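One chain of protein is taken out of this complex; the other chains stay put.
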Amino acid sequence: MQILTDAVEQLSEASSYTGLCHHHRQGQPLPSAGQLEQIVDLARAILFPGYFGNSSVNAQTMTYHIGVDVERLYHLLVEQIQAGLAFDVSEEGSGVESLCEEARRLAALFIGRLPEMRRTLATDVEAAYNGDPAAKNYGEVICCYPAIRAISNYRIAHELLVLGVPLIPRIITEMAHSETGIDIHPGATIGHHFTIDHGTGVVIGETCIIGNNVKLYQGVTLGAKSFPLDENGNPIKGIARHPILEDDVIVYSNATILGRITIGKGAVVGGNIWVTENVPAGERIVQMKVKDRD
Amino acid sequence: MQILTDAVEQLSEASSYTGLCHHHRQGQPLPSAGQLEQIVDLARAILFPGYFGNSSVNAQTMTYHIGVDVERLYHLLVEQIQAGLAFDVSEEGSGVESLCEEARRLAALFIGRLPEMRRTLATDVEAAYNGDPAAKNYGEVICCYPAIRAISNYRIAHELLVLGVPLIPRIITEMAHSETGIDIHPGATIGHHFTIDHGTGVVIGETCIIGNNVKLYQGVTLGAKSFPLDENGNPIKGIARHPILEDDVIVYSNATILGRITIGKGAVVGGNIWVTENVPAGERIVQMKVKDRD
Amino acid sequence: MQILTDAVEQLSEASSYTGLCHHHRQGQPLPSAGQLEQIVDLARAILFPGYFGNSSVNAQTMTYHIGVDVERLYHLLVEQIQAGLAFDVSEEGSGVESLCEEARRLAALFIGRLPEMRRTLATDVEAAYNGDPAAKNYGEVICCYPAIRAISNYRIAHELLVLGVPLIPRIITEMAHSETGIDIHPGATIGHHFTIDHGTGVVIGETCIIGNNVKLYQGVTLGAKSFPLDENGNPIKGIARHPILEDDVIVYSNATILGRITIGKGAVVGGNIWVTENVPAGERIVQMKVKDRD
Amino acid sequence: MQILTDAVEQLSEASSYTGLCHHHRQGQPLPSAGQLEQIVDLARAILFPGYFGNSSVNAQTMTYHIGVDVERLYHLLVEQIQAGLAFDVSEEGSGVESLCEEARRLAALFIGRLPEMRRTLATDVEAAYNGDPAAKNYGEVICCYPAIRAISNYRIAHELLVLGVPLIPRIITEMAHSETGIDIHPGATIGHHFTIDHGTGVVIGETCIIGNNVKLYQGVTLGAKSFPLDENGNPIKGIARHPILEDDVIVYSNATILGRITIGKGAVVGGNIWVTENVPAGERIVQMKVKDRD
Amino acid sequence: MQILTDAVEQLSEASSYTGLCHHHRQGQPLPSAGQLEQIVDLARAILFPGYFGNSSVNAQTMTYHIGVDVERLYHLLVEQIQAGLAFDVSEEGSGVESLCEEARRLAALFIGRLPEMRRTLATDVEAAYNGDPAAKNYGEVICCYPAIRAISNYRIAHELLVLGVPLIPRIITEMAHSETGIDIHPGATIGHHFTIDHGTGVVIGETCIIGNNVKLYQGVTLGAKSFPLDENGNPIKGIARHPILEDDVIVYSNATILGRITIGKGAVVGGNIWVTENVPAGERIVQMKVKDRD
Partner (left out) sequence: MQILTDAVEQLSEASSYTGLCHHHRQGQPLPSAGQLEQIVDLARAILFPGYFGNSSVNAQTMTYHIGVDVERLYHLLVEQIQAGLAFDVSEEGSGVESLCEEARRLAALFIGRLPEMRRTLATDVEAAYNGDPAAKNYGEVICCYPAIRAISNYRIAHELLVLGVPLIPRIITEMAHSETGIDIHPGATIGHHFTIDHGTGVVIGETCIIGNNVKLYQGVTLGAKSFPLDENGNPIKGIARHPILEDDVIVYSNATILGRITIGKGAVVGGNIWVTENVPAGERIVQMKVKDRD
């Protein structure tokens, strides 16, 4: 049909897809969503053995399973990290060989960080269990709680970002965002015993710094208030612009905290409010009581 | 590589995964997310024939399809309920045989409740259709509306929870939470003609009691205000701590209602507000109008 | 078992599934969620070549890939549009042949609109990149940002709705709603350079009119305040009841804007507030500052 | 690369694929191997309930399963028979509507023949069991014996061929040929209590007529000796050219019987011989004993 | 349609499926072809590491892979052996518990035999390589040669049969029969350094005894000549009725050796001949040279 032929022709004109088309480096595919899902599944299986991955693992067979999963994780990571590195330098020069070597180095470093990541996630599980009267046991928390999925992905992605891997960390946190409605930028810094209740709608921005024992409820935003523009009117990238939450802070549902302000140690921010100034340690701020008749 | 070998060794040490590893009972796998999805799909196919499952079902072949689906649902339920029961008693004694027998009993009781569940869900569909000027017909509501998916999963999960099945009800409601952003705890009690508009971000807590003809909008929280701690500083489990919404209540978007308070019959709660005290029947409360210039 | 047999019998009685069962037209299946997902995937592959679909596409092979994808998209669309048309007229008369012919006509018209849709989506990508200091490059925006997925689905669905295709547009936007937590009704009208930051919990109602260069944050509702009922107490369908946002408007997180009001050109609506009256062009409205001690 | 571009160009020239390319009728796909496999699987599940398809079927649920399987078989058959009819008339005129109507008529007639087919296959199972000292029970014969698979496919295909369905019967017997190494042309006529031991390499030609209680061993050929050519030197299609085997004949392994000859009732043909003349009823023919030293 | 309804009714009548329907024991499914394929794949991966299963296995990770594969093989075997045992006693009494215990015992015994099986298969690979001038290396033999697949399945199946597992051994050899055209009954006894060239059409009967260093070519039958009938005219099961091939025998293509005869050590049987009497050690028998003009 003419209409189809015309559409094909227009859509194939180079000018029509400028900026919307990925010109990949020779032999270097884009990071693959499917393989990144496998990476996350393997990491979960290693970090929480028996709850994710093979459910029949036991003390006798633990080494076999961890061994196979770590090896497979390593190979998948090498491939995806290489794809991420290639994406970033897509116009420039460095050879495939050196990308591959770098990817191997970074993947091994990541694997070496897994034991520490498990220790931190254990504190997150503990915090979720202690903070929710509806939680029946650790198992239920690990199996069911969206916060554990979102925080696991964040901690995996954050390690990769710290190692300098491009693009992939963000894809991994967006996978959790889609699954749980919790949007944690991989660049954020978050302490131990962190928990989020229910979680849908939570946003944690790129330059947030969150201490230990912090708890957020659903719909909480830790965002930027505004951002300086450069001479071309574009936002300047990479400026610290999100809140700092010190240890033991609690933020109730749908509260919005904006800008590079500090919520002091032990402060409590009530629900549905809009906070753009520092909150001193230990203080509690809440929405003014308002009851109107229409 | 040495770094991998070391990681495997550390991650396989028993002390490193205490509390994070599931020690399953001999021959008793964990509940399976994949099979629970099949259970929900089958239940939807039975409750809304033609919309879910085989779309060519008709009056002549209805019995065949319901018959096959009910049989398959029964077998899957027996398996998953048994896994749930085994999870709960994972340290203690009762034999596989008795778990299996109990699972059969509970699965049959659940199946016996399906006709009543369909009657209730019919009222939910009616409420969604009547409450939304954008709804074109019942079919669109059943096919497309996330509320129907979330409420179906809740009603299925609630029946299982009432029968005493552990873990599985929560997994089923979390599946809907992930799919729709609507988080209904299976322990909540909810009347007929219940509807939720749009729904993302809705949270309904474990001990909520919701009457008939209640309507919620997106982002509404029915949560706990605070909870008493036991002598060890841990929250006491199972205390009534969520709101009671009587018949005909409407709660607008992003409102937060906290604690064991009662929103009286026919009351209307406006959007973006924070309610921690009883609202009398018939009353309307809204956010104070505020317009500031920066 | 008797309990199963009884359940099958009750659930197969015609009276028990009235209104909940789809009686399909002979040989006309319901629209298929699986095929609609393929349609969206193909449209994304055509609109953003290399980022979605085959990642090795290049200038030499672009025509081949666009050609194959357009042809396959056309065939899938014909099938699904036909299913949508059949759904709508399910009781009435028109023959299969004429439905099929109409489906072919509409599918071709849709394909003919793809070049224009790509031009508009290019502005949305630009807006997302410029509006987010965390965005590293266009590629990251196209690959990772939920807003791009939600807006793509909306723009696809809106074209289909404008062409008069029933049911399918809503299924397509609900797919994005489930994936991203962003709920845009396909009936809304939205200009170019539109962006949504983070996005979870955003609701854009059926009769919204949104200008160019508009930016929304997560949790924003553009909803209806109330709707007139007909003589039977049911809402009257199709009345303009959602806000109009003129060019260059910004709405911050969790703000709720309700009713057929107008937010004037360049106005800024602060977070967590409830707006039910017109906002003049250029004005900034924010939540009153409230700090209480408990 | 130039070499690829050139290859694409040459391979796309119409003259290069004359006779090797299928020009399908508008909207009429080729028969699908995948769907024909499903058809065979469904037919096996209906004919041998519990052995194929759902293994938990029992007397209480038999009607449900048969009902669902028959309905699905009917729909798949309509689609594939229509594809087969369209293939045959691919150049000529008759409309899609009439093809579809004809396909429905033929599919229903085929379904109506299933009870008779089951009765005949029961005799084949009995013959296989009685004829093999290694057979432990009927179940093993039905589950494992390639002869049962090949004969089932043949009996299904033969019914379709008798109904006048083009192409599909041959695809179905070739599926069994690939699976079992037994090549039975769907045009052959075969009585009850038919069995084949081991079976690899058996060939039964298009115009064979085989009586009741016949047994063949592996490697037996019932073929054509030669065939008359037409004036263009091409073989004349459809002439009776394969052997007739009367009741109670046994043919041992690797025997070759060629031409329109008759092997009389109760005759026995020894292995590894070449038979091109009639064998009287009751006779036994064998290879001459030959022992040579090299 | 009436014709479908009638067919369903007839096909659901108990009398119509007597002997053709599997009445499974409560909760005991039939052996699953899909799971048996996994069992064979796992066994191949354990026996030939790197060629089957995970191809990146190396000396460092060998233990992990073998460990995981052995554990999974054990669990699948327990399930399938239990299904096989239940099939065999389907009318009689023994409880599920005892079947399960027996299945565990047999599965462990089978696993314990794997090292010996690998040693024997190594001799088969060696024999195939040495016997074929076309073989380039051991790797090609292991990857490509159908004989290795058929002999592997036979050796697995034979071990299971020796352990007393019903039905499953035959299914496993029939899987190889379908894949390779080589039909080895699991009951046969076969020595080391066994090889089959090309293989299609080879049949090795239930009571064959084959020595070491034996080589068969394609189309060879080692079958039964006739078998005694019992008083009802049915063949008596289990009588030794197939040939004995002593060490170092070679049988060329399409030869047929029938009955409980002995082919003596080092004898050579030429192609396309029919042997029903003993062949002395060291003798060579061939087809008489025959050249006729038609």
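Order as written gives the chain letters A, B, C, D and E; numbering starts at 1 within each chain.
In this section, a contact is a pair of C-beta atoms (placed from the backbone, for glycine too) under 8 Å apart; a residue touches a chain by one contact, two chains touch by 3 or more.
The structure displayed is predicted, hence computed values, not measured ones.
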Next item on the list: Just name the one of E:5, E:58 or E:98 that touches the chain not displayed here.
Entry: E:58
Margin query: Out of D:67, D:146 or D:187, which residue would touch the omitted chain in the full complex?
Written below: D:187
Next item on the list: Since one chain isn't shown, list which residues of chain D touch it in the complete complex.
Entry: 1, 3-4, 6-12, 14, 16-17, 19-24, 29-31, 87, 166-167, 170-171, 174, 177-178, 181, 183, 185, 187, 200-201, 203, 205-206, 219, 221, 223-224, 227, 234-239, 241, 254, 256, 258, 272-274, 283-289
Notebook entry, point to check: What residues on chain E make contact with the chain left out of this view?
Noted result: 46-51, 55-59, 62-63, 66-67, 70-71, 74, 108-109, 111-112, 114-115, 118-119, 121-122, 125-126, 130-136, 138-140, 142-146, 179-181, 198, 200-201, 217-219, 252-254, 270-273, 286-288, 290-294
Notebook entry, point to check: Where does chain C touch the missing chain, residue by residue?
Noted result: 54, 56, 61, 63-68, 71-72, 75
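By definition in this document, only the chains that are shown with their structure count from here on.
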Next item on the list: Go through the assembly and pull out the chains touching chain B as well as chain E.
Entry: A, D
Check: Counting only C-alpha atoms to place each centre, which chain is farthest from chain A?
Finding: D
Notebook entry, point to check: Could you state the distance in Å from the CA-based centre of chain A to that of chain D?
Noted result: 58
Checklist line | chain C and chain D: spacing of chain centres that average the CA atoms, whole Å | finding: 51
Notebook entry, point to check: Can you list the residues of chain C that touch 2 or more other chains?
Noted result: 8, 181, 200-201, 219, 254, 272-273, 286-288
